[in-house]
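Heads up: the structure comes next, in structure tokens.
For this view, one protein chain was removed and the others were kept in their places.
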Amino acid sequence: MIMNSIDGAVNKIHGIIPPMFTPLSGQDDLDVDGLGRLIEHMLAGGVHGLFILGTTGQALSLSNRLRRELIDCTCRLVHGRVPVLVGITDTSLVESVSLAQHAARSGADAVVTSAPPYYPIGQPELVDYIRNLAERLPLPLLLYNMPTHTKVKFGLETIQRVMELECIAGIKDSSGDMVYFNRLLALHSQRPDWSFLMGPEELLAQALYMGADGGVNGGANLCPRLYVEMYEAALANDRARVVKLQDSILQISGKLYGVGRHPSSLMKGIGCALSGLGICSDTLALPYRRFDTPERIQLQNALAEMGITAAEPWPHVSLEVK
Amino acid sequence: MIMNSIDGAVNKIHGIIPPMFTPLSGQDDLDVDGLGRLIEHMLAGGVHGLFILGTTGQALSLSNRLRRELIDCTCRLVHGRVPVLVGITDTSLVESVSLAQHAARSGADAVVTSAPPYYPIGQPELVDYIRNLAERLPLPLLLYNMPTHTKVKFGLETIQRVMELECIAGIKDSSGDMVYFNRLLALHSQRPDWSFLMGPEELLAQALYMGADGGVNGGANLCPRLYVEMYEAALANDRARVVKLQDSILQISGKLYGVGRHPSSLMKGIGCALSGLGICSDTLALPYRRFDTPERIQLQNALAEMGITAAEPWPHVSLEVK
Amino acid sequence: MIMNSIDGAVNKIHGIIPPMFTPLSGQDDLDVDGLGRLIEHMLAGGVHGLFILGTTGQALSLSNRLRRELIDCTCRLVHGRVPVLVGITDTSLVESVSLAQHAARSGADAVVTSAPPYYPIGQPELVDYIRNLAERLPLPLLLYNMPTHTKVKFGLETIQRVMELECIAGIKDSSGDMVYFNRLLALHSQRPDWSFLMGPEELLAQALYMGADGGVNGGANLCPRLYVEMYEAALANDRARVVKLQDSILQISGKLYGVGRHPSSLMKGIGCALSGLGICSDTLALPYRRFDTPERIQLQNALAEMGITAAEPWPHVSLEVK
Partner (left out) sequence: MIMNSIDGAVNKIHGIIPPMFTPLSGQDDLDVDGLGRLIEHMLAGGVHGLFILGTTGQALSLSNRLRRELIDCTCRLVHGRVPVLVGITDTSLVESVSLAQHAARSGADAVVTSAPPYYPIGQPELVDYIRNLAERLPLPLLLYNMPTHTKVKFGLETIQRVMELECIAGIKDSSGDMVYFNRLLALHSQRPDWSFLMGPEELLAQALYMGADGGVNGGANLCPRLYVEMYEAALANDRARVVKLQDSILQISGKLYGVGRHPSSLMKGIGCALSGLGICSDTLALPYRRFDTPERIQLQNALAEMGITAAEPWPHVSLEVK
């Protein structure tokens, strides 16, 4: 995706682009104050963009109305300081297109879609779907590979076929399959303008080492500077620093996302930590719920143990995580 | 679910309730004439109810607007002759409730939900979700077990827990897991008013033999009387007739749904056959598409070979399937 | 498989053929006395054959030496009263053939194989494997569909292709997939001499209702007469009796196999119950172990609650299970 950067240069999407947690005050109510604080927290940490309405943003659990409200508020609050990417994944193509049109009107920079959830599809159907969707979109499109949630992977041949579409600008891979990601990177020469972004933060360093453009990592909601520093260290091939930062990232993902037993623990962990730092509410939309008291305490202890605190107003989280 | 039947008796949902194929003339356009013919075709075949906006009805692929239009048209066309059940499955609870309210206003008799797709959830979260959904619904709720699509099964303990909710009226099981279904039936005594309905038509006979209340079988869009006769034969324990009808049902599912390789072949097969019989269009919503010419020919040949034809206007399909 | 029955008639494998639990006194030691009592217990219950060295018999966990000892002892103890089927499943074809030769020398009546475990294979490789194995065997071969353990299913086309091999005599299906089993039964006319046997006991009644020849059900180690009575009731289409017996079978599988959380609970439950009835030791071969005390007590309570006791010497277990 080619974009005008602040200094007028032409640039593609790169760097750390947190998949933003959606601050809620109820099943269908946005925590607008929390949203503002969360955005400032991440921008102060140096992130290179924001991705709203992704999996971590609980997009699919939100009403169509709330999704639009979130787009409007985020674009207004970010006010062009970094690119805003908007998730438009929906089970219905018509609704995805409608959401993309709203995003364009609000000033977003790009949209992002996974495969359509619910109906099992094969690769030919996925190619067909993406082609039909892409041609109706008013903004550049990033693909989002999320097979644990959609039940289908963007196969390598599928990627090669949709690479012919000018309006597609890259892919975020959250499969956790590094063999696949390495094969994606081998396609980079076919579309040098594409962005190849890593989802799971535990793989950020190794993805960047092999040529990825950046990361869309949940933990960057909480500790944005840690991920930005990893981005810089890996690009600089500063191996000693990478190994040290990797240790911090593994601690965060192990201690904050690993509390409780259900697949929701990532979202609950990020929400609970953001709430503990005074940034926003950790209310979740059903089918998820925020942690109960025992898990809250366990998580607050983990935060304290790792030295993650919130100074006023929303400072960078200390990197002196041991 | 207790309902007033035509003769004034009190009755629960039972018998053959086809999961209605949704006739479309475009991605976001209803084939209203086809819808009328399809409804009359099924009612003429003696079905005991209709289930719209299920998986076979492509509900999740349709826009919110189109789903509402379909509810309105179907309720108007059925005009109380049989109960109308409306699928409200959505990734967002708010949207599910909103759709249920629309269904109630249109005169539908019950709503049906699967687990919310997309986000992986555990059984405690599923119980929590169903409780929260059920208490906001204006109509009785049937559960819909569809783990191939939603990634989560309604566990037996979950069923036992939500059986405490008065407004839940039964379950349609499309898991294809007959051990599970047998264990469901063993819970019948806890809620004698619940309906236990079998999804996969290949298991209809055996489900009824062990005490199920009916079937929600895709093939009943096409050959409604065949499934109604199976219902009657199995209830009457007429084993010779059951075995003969089973042969016809296996032929239909084998020859009509097994064309092509992708998981969409059931929907494509039903649509193509309905189109071949002159009942409605076989346009599908993306991510699916109707069959191309080679598969169309293969399927029309299978129809002819099985002797399935459409006399005027929409007669019962011949049961003399060999 | 055509066999001479006691009365001189020609007969295929049918009826209740328990997959025999292997009584052990150590990781590599047979409990020969327990083996004798277990065989008499099952024969007294009226079973129509015995299947040794199946999954329930822990075959794959046993040494090659112990497998041979078990074959010898069982054939000697049964002494032709019922057919003895011997599992020869192994990761190595050479070892499977060797075991089959030993079984033939010991007087066994047939051998049984699943797909070779460990290496993932496709259907063409499975056809090739079965053909190569079958032609080297000195005894009729039954196929054993066990995809949860072998990772590959005997596809319907595979079955049709190996049906051409005269020496194959039938299939035991333990997939639990009743749609598949119904499709298997539809192939019966191609090989009327084949035996179609149901593994999971919860599906025995429905399998027989649709035309299966019998069942290979773990619970028949414990309560052989219960399964024999179900066989007779289902064949006689005595629906009221079937429903009553089904209730007992569901109780046994629910209460005895459902103790503990691991996939080993079926084997642990059968072993523990047999031990509680004084029939044999419940020692298991690694990677499994018999229940610890809390689960033992829970299981003994379940046995008592269901009224399953052992009179002297090894009488029929009471069918007055409530």
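Observations
Each chain carries a letter (A, B and C) given by its place in the written order, and its residues are counted from 1.
As a working rule, a contact is a pair of C-beta atoms (placed from the backbone, for glycine too) under 8 Å apart; a residue touches a chain by one contact, two chains touch by 3 or more.
Computed from a predicted model, the values in this text were never measured in an experiment.
Seen in the complete assembly, the chain not on display touches A, C. Note on the undisplayed chain: of the listed residues A:40, A:177 or A:232, the one touching it is A:177. Here the missing chain is touched by one residue of C:63, C:160 or C:190, and it is C:63. Checked against the full complex, the candidates A:205, A:256 or A:299 give a single residue touching the omitted chain, namely A:205. Where chain A meets the chain that is not shown, the touching residues are 176-179, 182-183, 186, 200, 202-203, 205-206, 209-211, 237, 239, 243, 246-247, 250, 254. With the whole complex as reference, residues 27-28, 55, 58, 60-64, 66, 90-95, 98, 115-122, 124-126, 128-129, 132-133, 148-151, 261-264, 285-289 of chain C touch the missing chain.
Note that only the chains that are shown with their structure count from here on.
As a whole-number value, the distance joining the C-alpha centres of chain B and chain C reads 37 Å. Residue positions of chain B touching 2 or more other chains: none.
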